[in-house]
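One protein chain omitted, others in place.
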Amino acid sequence: MILYLLDLLGVAVFAVSGALAAGRKSLDLLGVAAIAIVTAIGGGTLRDVLLDNPVFWIQNPIYLVVILSSAALTLIYTRFRQPPAKALLIADALGLSFFAISGAQGVEQADLSRIIVVLMGTITGVAGGVIRDVLLAEIPLILRRGNLYATAAIAGIIMYLILQQFGIVRTVAALLGMGTITALRLASIVWGLSLPVFSLQDRQ
Amino acid sequence: MILYLLDLLGVAVFAVSGALAAGRKSLDLLGVAAIAIVTAIGGGTLRDVLLDNPVFWIQNPIYLVVILSSAALTLIYTRFRQPPAKALLIADALGLSFFAISGAQGVEQADLSRIIVVLMGTITGVAGGVIRDVLLAEIPLILRRGNLYATAAIAGIIMYLILQQFGIVRTVAALLGMGTITALRLASIVWGLSLPVFSLQDRQ
Partner (left out) sequence: MILYLLDLLGVAVFAVSGALAAGRKSLDLLGVAAIAIVTAIGGGTLRDVLLDNPVFWIQNPIYLVVILSSAALTLIYTRFRQPPAKALLIADALGLSFFAISGAQGVEQADLSRIIVVLMGTITGVAGGVIRDVLLAEIPLILRRGNLYATAAIAGIIMYLILQQFGIVRTVAALLGMGTITALRLASIVWGLSLPVFSLQDRQ
C-alpha cells in the first residue's frame, strides 16, 4: 500500500517535471498533457514492452488521472507563482529512486541476470525523461555533462542487490537502495559532482 | 470491406504526407520510403505493441505495398506539379479521423477503461506523424502551437463513445465520430482555431 502510494507520487512528480519542460518550449495544452504523460510513464512502458509484460498503466488508468491532474495543477500554479525549484529537485530525486528500485524489483522476480536487473531498473527510472527530451528535439539531459542521475540510479540498484546477498530483508534493502539514490542525486547537485566527459573534439 | 478500403486509404494519405515531409528535408529515395512507412504505420504499430497485439502490417503486407506505391506516385507527381495543398489537408483529416476511430474500436473490444480507449485511438491517429517529426529532428507538429489535430481526434472519439452510451448503433456512432474529427480539423484550419499555449518564458 505504501509502495503503491509512492508509485503514484513518482508518477505525479515526473508529470510535473514534464509539464514544466513543455512550458519552457511553449507547447499548447495538449502538448503539455502529452509530454507530462510520456515523462511519467515512458520508463515503465519501455521496461514492460522489452520484458513483454502487460503495460502497467493500461490495466490501471488511475495513473493517467494522476498525471493529467498533476499537469493541470502545474499549469494553474505557475500562472500565479514561480515553480519551486528546490522542492522539485528533491521530489524528482525521490521519484527517480522509487522508479529505479521498483523497476529492478519487477525484473528481479523474473530470475534474470543481475546486469539486466540493473539496466531495467535504470531504464524505468530515466527513460521517460529521455523520451521527453527526444520529443522536444534536445539531446537527452542525462547523456550530457551534468550531475549524477542515471549513475545514482545504477549505484542504488547495485546497493539494493548487494544488501540482499548479505541477507538483508527485501523491503529494508529497497529502502536503503532508494536512500542511496536520493542521497547521491542530491549530493551531486549540492557539490556539483559529475562523471568525466569523453570528448573526441577536444583533441582534434 | 468499406472499413478495410478506408483503412488502406488512410495509410496511403499518411504515406503521401510523409513523402512530402521527406522532400522538404531533401532525403534520398530510401529516406523518403522510410519516412513514408513510419508516418503511415507508426501510430498503429505503437498501439499494437502497447497492447501486445500482433502488429497489423506484419500479418498483411499489402499495407507496405500501398505505402511504397503512394510514395512513388508522390515522387512522380511532384516532379511535374506542385502538391495540391488543399486536397491533401482534406485527405489528411479523413485519414486522421479513420485511424482514430478504428484505433479506438480495436481497444474497445478488449474491455479497457474509457480513458485508455481515447488515448489509444489518439495514439493510432497521431503517433505516426510524431515519429516522422522526431526522425526529421523537429519538435512534433502536434505538440506545437497550431490548429486542432490531436484535440479533434480526442473529441471525435469521445463523441463516438457517448453516442454508443445513448444506444446508437456502433457503425453509425463511428461514422459520426469520424465526421466530428474531420469537421473539427477542417474548421480549425479555416478559422484558425487553436488551443491556448502554456509558456513559462513569457513571464520570465
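Should a chain be cited, it is by its letter among A and B, assigned in written order, with residues numbered from 1 in that chain.
In this text, a residue touches a chain if its C-beta (ideal position, glycine included) is under 8 Å from a C-beta of that chain, and two chains touch if they have at least 3 such contacts.
Since this is a predicted model, take the numbers as computed values, not measurements.
S.K.: With respect to the chain omitted from the figure, which of A:62, A:112, A:169 or A:190 is a touching residue?
M.R.: Among A:62, A:112, A:169 or A:190, only A:112 touches the chain that is not shown.
S.K.: Any idea which of A:19, A:32 or A:130 touches the chain not displayed?
M.R.: Of these options, the touching residue for the absent chain is A:130.
S.K.: Please identify, in ascending order, the residues of chain A that touch the omitted chain?
M.R.: Within chain A, the residues touching the omitted chain are 49-52, 112-113, 115-116, 119, 130, 134, 137-140, 142-146, 150-151, 154, 194-202.
S.K.: Mind pulling the chain B residues that touch the left-out chain?
M.R.: The missing chain touches chain B at positions 19-20, 22-32, 34-35, 45, 49, 52, 54-55, 58, 61, 64-65, 75, 78, 83, 134-137.
Please note the rule applied: only the chains that are shown with their structure count from here on.
S.K.: Once you find the CA centre of chain A and the CA centre of chain B, what distance in Å lies between them?
M.R.: One centre to the other, that is 30 Å.
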